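Here's a slice of the assembly, chains where they normally sit.
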Amino acid sequence: MKLAVIGGGSSYTPELVDGLFQRLETIPLTEVWLMDPDKERLSITAGLSQRMAAAHGNPFTVHSTTDLDEAVTDAAYVVTQLRVGGCQARINDEKLGLRHGIVGQETTGVGGFACALRTIPRILDIAHGMERLAPRGTLVNFTNPSGIVTEALIKHSSIRSVGLCNVPIGMIMDIVEGLGCAMEEVELDYVGLNHLAWVRGCAIAGQDRWDEVFQRFLELAPQEWEQEAVCANMVEAMKSLNMGFNPYLQYFYATDAVLEHIKNKPKTRGEEVVEIENSLFEKYQQEELKEKPPELSKRGGAHYSTAAFHLISAIETDAKNHQVVCCRNNGAIPGFDDDAAVEVTAEISSEGARALPQHPPEPPIRGLMQFIKSYETLTVEAAVTGDRECAFQALLNNPLLPDATACRDVLNDVLEVNKAHVAEAFFG
Amino acid sequence: MKLAVIGGGSSYTPELVDGLFQRLETIPLTEVWLMDPDKERLSITAGLSQRMAAAHGNPFTVHSTTDLDEAVTDAAYVVTQLRVGGCQARINDEKLGLRHGIVGQETTGVGGFACALRTIPRILDIAHGMERLAPRGTLVNFTNPSGIVTEALIKHSSIRSVGLCNVPIGMIMDIVEGLGCAMEEVELDYVGLNHLAWVRGCAIAGQDRWDEVFQRFLELAPQEWEQEAVCANMVEAMKSLNMGFNPYLQYFYATDAVLEHIKNKPKTRGEEVVEIENSLFEKYQQEELKEKPPELSKRGGAHYSTAAFHLISAIETDAKNHQVVCCRNNGAIPGFDDDAAVEVTAEISSEGARALPQHPPEPPIRGLMQFIKSYETLTVEAAVTGDRECAFQALLNNPLLPDATACRDVLNDVLEVNKAHVAEAFFG
């Protein structure tokens, strides 16, 4: 049984490999393949992973390759965690945003848009590779903007895929810690899109415990949103809606405060990440290191491997349990297309993820979800077709973008900067 | 057969009365009742209307009253054109918007919101009066924000109602003039909400003539949007979408340009209107004046009476013809609630308006329509219940409004300024 990690040269790889050792009973892997076009980083992460495996008695072999086909052939699971264009592309997005006075964040605003245009063609290459070489495998997508990328997979590939994000499982962990219950007992009424979701209720062991859980959300707000002005906006909105928030909602409920903060930061988040990664990779190279270093937690992505293997083991064991994932809507959220990617509680079985039917989103959250979904749908289409008008209309439907003529300028800038990575048809 | 005009002291009244003379064959009125709480203005418009009727041989009698019940009793049609709080309230809205750096326009942005909170309770008083005293009458609503007000009527009254706007009929007139056809031959593929609508196609006498009609839209753009920067944005978006635009879309596709313009104007539009109206009412008082004065056209509202009587005569004659109106969706636009007010082509018969089924709105327009519809739905509910949280959530779902805490400040300001007119429960 083979697992392939595309983008295996990522600094997250040790986190992922580490998670495997505890799960071998339900996920009896025999081979882990790390694939990355960046040979240098790949050799470092593969080396560390092999030392980690050895320290655990080599329950599986660790391979590295720069060949996509080799990586995915006969894989039962393919985890995608790529970053097309590397950190530099992310920094470009952030700076492009600043240049136009708008948010250039990795998944939201123009940054997420540019990232989607770069990433979707690559992800579809992987999926098409699997169609040929691992048609019964499951693609687990961590690549951002995860919701948009997952929608591209749903619409343009026949491969079974599930989108994952560490936010929902992080919320559950916070509840577990705060209320003293078991993770399996927590059922969130979680509804939305990736990075645009709301928690409307929570049952623990079948009992409604929303009042306490909501207090927990309020209590953790200052940690979630460290900027005071941002936090004030979020708490204002949370209290009115009586809902818990995915932290990325800050871009919509605290737009001005977030933008103010971004503009005043000495470095962009991407620049910070580069520094962290450099130091991590230095560490990874130390031959004596045989487990994931504690510094890795600074990189973000807590619960990343927990989420991945919680999902994979439920598929492997046909568990039919409930997990919050990003998947095909299929009628689960009324008012959204069947083939839209949504983030909700789904039943996980050997068939993959089946979104559970949800109460219709109420007007205070429905409209924003629908607006962003239009943006996402247009972005998927633009990324696949390379149609400039479609791309322009995507930006026109993003509330973080400016007037129509300014959207045109932003688009031209995005395409120019990312010429090497996006569909050629944009320039044809 | 009786027609009642609520807000009969409006400067538009002579336009409305004038329109009646040409329509007597299909609308055999015997009585016109003008109702207004403002006795002074009412006596002026009633006097002029009576002189106009006399000049046409008194085909119907003209009455004036400040009593709502008297006005609506047994009315076949009740036309509503009120402005709760008068022009001063409109000016307050505009200034409130400027104070918070946002759009305070009469129907869009915070101005439309404040106007809805003031107007809906009064409109429902009229509808409830009709339920008692004219249960088979039809309410024709011109009162702004017309879409939101019409949705309140749909949801909170059993009276048959139709919302009207002079924009769609104005578009048709522009096509008639440009392409040299008859008004009856023009069928627009017009879809959206009031003041948020798109024209996706046009058939003339059953033939597809969209290419020419679209050119006409482009040709008229500089007249429609006089500010060059605004116009440039609108043309950019129109060309990409290949659609004609309701002019109010400027607030969404040219937000910054419009706001810049508003901020720099010496007077608000409401202040300009006050001046025009003062001069009109002076004119109206002249005993020798026996028809609507040409100056009235400056006031805006071209085609206002054409729209009203085109509709009323189709209802009277059970014409089953097609007109663009604001009415109950009832499944006509997929993805919107049955009881949402939408602006589309409808079949007009003795049963009122029945929205015709439409092609689903495409992603480039769907999301914005849905987002604004959520705002509208929340606004109707806030106006009726006086629930502050609902009102806050309405503002949070309006893309022209700022961050959450700023929305709270705006809401407090709106309620304070409009205390005399909005639901008491807001302060309870």
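Odds and ends about this structure:
Order as written gives the chain letters A and B; numbering starts at 1 within each chain.
Everything below uses one rule, namely that a residue touches a chain if its C-beta (ideal position, glycine included) is under 8 Å from a C-beta of that chain, and two chains touch if they have at least 3 such contacts.
Given the structure is predicted, the values throughout are model-derived calculations rather than measurements.
Each protein chain is a copy of one sequence, and the assembly as a whole in this entry counts 4 such copies (shown in place: 2).
As a working rule, only the chains that are shown with their structure count from here on.
Copies subunit A and subunit B of the same sequence differ by a rotation of 180 degrees once their CA atoms are superposed, given in steps of 5.
Centre-to-centre separation between subunit A and subunit B, using Cα means, comes to 45 Å.
By the touch criterion given at the top, residues 229, 232-234, 236-237, 240-241, 253-257, 335, 363-364, 366-368, 370-375, 377-378, 381, 389, 392-393, 396-397, 399, 402-408 of subunit B touch subunit A in their complex.
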